[in-house]
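One chain of protein is taken out of this complex; the other chains stay put.
For chain A:
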Amino acid sequence: MVNTKCIVLQTRSEFQMIKITEDIRQFVAGSGIKNGLAAVITAHTTTGIMVNEGLECVETDIEETLERLIPKDAPYAHAHFLPSYGATGSNSPSHLKSMLSGNSCLFVVQDGVMVTGDAQDVYFVEFDGPKSRKVYIQVMGE
């Protein structure tokens, strides 16, 4: 059996970490699937899905480290008009942060429950906000 849900998130700043652990947990619990996998996948190229400890200090270090690794003003190639888009792309830092973050995560579903470690939270991470964003949750199993 496969069950899918789309969560719509309105972000409010250029960088934002939004915990979505409970959304996933609730969807898994209501999916009717006892054993399998839950996938969490963002629909965008300038956002990420991260699994980490849900502490403000960890969030700060993630943001500051990404800023250090990927400066705003480097001579990126992705800074020109894109005819296929009809707009000028100049958000390379957002794409690169998305690359480092990854766009998805997986969790085991056991006895109808999403299995996580005690410290694990799931974040949707915005790197190019504010924007309206979509995240897909899919539970697969029996």
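We adopt the following convention: a residue touches a chain if its C-beta (ideal position, glycine included) is under 8 Å from a C-beta of that chain, and two chains touch if they have at least 3 such contacts; residues count from 1.
As a working rule, contacts and distances are computed from a predicted model.
Asker: Which of the following is the UniProt-recorded protein name of the chain this complex doesn't show: "Amidohydrolase", "Transport permease protein", "ABC transporter ATP-binding protein" or "diguanylate cyclase"?
Answerer: "Amidohydrolase"
Asker: Give the residue, chosen from A:73, A:111 or A:142, that touches the chain omitted from the document.
Answerer: A:73
Asker: For the chain that got dropped from the picture, name the residues of chain A it touches.
Answerer: 10, 12-14, 73, 76, 79-81, 84-88, 90, 129-132
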